[in-house]
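Every protein chain except one is present and positioned as in the full complex.
Our next item is subunit A:
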Amino acid sequence: MKIHKYDTVIVGAGGAGMRAAIESTKRSRTAVLTKLYPTRSHTGAAQGGMAAALANVEEDNWEWHTFDTIKGGDYLVDQDAAEILAKEAIDAVLDLEKMGLPFNRTPDGAIDQRRFGGHSRNHGEAPVRRSCYAADRTGHMILQTLYQNCVKEGVEFFNEFYVLDQLLTEVDGVKVSAGVVAYELATGEIHVFQAKAVIYASGGTGKFFKVTSNAHTLTGDGQAACYRRGLPLEDMEFFQFHPTGIWRMGILLTEGARGEGGILRNKDGERFMEKYAPVMKDLASRDVVSRSIYTEIREGRGCGPEGDHVYLDLTHLPPEQLDAKLPDITEFARTYLGIEPYTDPIPIQPTAHYAMGGIPTNVQGEVLADNTTVVPGLYAAGEVACVSVHGANRLGTNSLLDINVFGRRSGIAAAEYAAKHDYVELPEDPASLVEAQVERLRNSTGKERVATLRLELQECMDANVMVFRTEQTIKTAVAKIAELRERYLNVSVQDKGKRFNTDLLEAIELGNLLDLAEVMATSALARKESRGGHYREDYPNRDDVNFMRHTMAYREVGDDGTESIRLDYKPVVQTRYQPMERKY
């Protein structure tokens, strides 16, 4: 075991982690721990753009953006946080441009903007051009630009280091962050990083679904590390299903395709979104569009021999426009489906995309131990966190924005905290939990296989807690997850070595997915209403009287060692916007 000491440790090198690192490296001695190489992170898969009311191409202002974000989140958004997001969006985009990001340009050389789902002029009047973009590879450009600037600032990276435990030390009755424990992929060695401040920026947890736009590596490691140490997870029942994933594969096809004029059609060629969202049509919020697609499919208007998908039609758009604005997604259709988007519509279905919930933080990125108490020295930003700017449903282009605004904020806040505080003592035997976990898996002779359990989990989640949910389906999921957690105790790995043991790491990642799936299903069961991405067929309406509140899920361990989940609730911060019925 090796011990390292840094002022600030950042877990994850996607957009949020690297944006934080650029700030914290200027202010404190910083280490970035990432389970991949920095430019491998899934920020790079984001396509359509980053929202900011620059008003470069038409009238816009941040107040409209704030409103759209709150409405898009079905009023579960903390309104003070949404206001910060929309206000700071403008500088966040300009900062990236100054760092070198090659945005698409208007004829007069300013940053170009395009339409995106849920973003509107004057509180829902009509779609507005708010998304700043670089073709359909905005996330790629953000990830590259941030990495380039990390190189420029001399940010110190520990590549292929998996953070598996969050260390907390009690000081005067308060839990304080003491550092993290990491597993080095190349050697199998365990490292303890003692740090004054820790920032989680380790991304989402979409891999508990089968049809997903998420990378294989998005296994909720940060959420699980904090949750297992008794910290809460907020709003985990809210998961976004992006309307346009490639049929069966789940690969993302940007909403920017509809922003550029693409149309969703059923098997009769009908533009069905006109029925469900007369004003915004194909550019309604993602939860609305995904439900509409599945309604079409359920009512027998789906396409293909099994009627299990619909079409994204780009055939009426000029090929030059597709080449200039949507080159990557048209290539995906050619590569993976053998389809020519100039002439053929693309078969799509909703794909599990984004966790609105996560580690609860305040607007400085400080992690909460309960509804109000901050964990000193602990921060989170990006998809791993829940500020909550996305509420019950995130608007497209608000996640690339979130990682920049709150990545920057947490980087500054963590470094400033580190400058004012000393190290707290590490807990006794700090690596013990990780060592025990690794040894148990390495030495297990159990008969269960990781791949089998993971597939059963994914199929169960797709079938039971996806776009439509009922008490019965969620209960089915809860029971199945409990069974899988039991069987997980008998998982063994074939690779017993120390060197690049990805077999072992996949087993650990599965443990994280199982923990988080249980939290998600349990939170969903208790929320007896429909709001944003959480749709209960048995409770089809939003219930502001009983459920205008955030879910807070805690892991409890009984005296006999049995684990359970305790649910609590946290009020939503409302400033100037009263909840209204959501129409697009």
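Methods note: a residue touches a chain if its C-beta (ideal position, glycine included) is under 8 Å from a C-beta of that chain, and two chains touch if they have at least 3 such contacts; residues count from 1.
Operating definition for what follows: contacts and distances are computed from a predicted model.
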Given that one chain of this complex has been left out, which of "Prokaryotic ubiquitin-like protein Pup", "Fumarate reductase iron-sulfur subunit", "PLD nuclease N-terminal domain-containing protein" or "ATP synthase epsilon chain" is its protein name according to UniProt? "Fumarate reductase iron-sulfur subunit"
Return the single residue from A:T343, A:T372, A:T445 or A:T562 that touches the missing chain. A:T343
Of the residues A:R19, A:R137 or A:R536, which one touches the chain left out of the display? A:R137
Out of A:T335, A:T373 or A:N443, the sole contact with the unshown chain comes from A:T335
Looking beyond the chains shown, say which of A:E306, A:D429, A:D560 or A:E581 touches the absent one. A:E306
Note that subunit A touches the chain not displayed via residues 36-37, 39-42, 44-45, 93-94, 97-100, 102-111, 134, 137, 140-141, 144, 148-149, 151-152, 186, 215-217, 247-249, 251, 265, 269, 303-306, 311, 313, 315, 328, 332, 335-340, 343-345, 347, 449-451, 493-495, 497-503
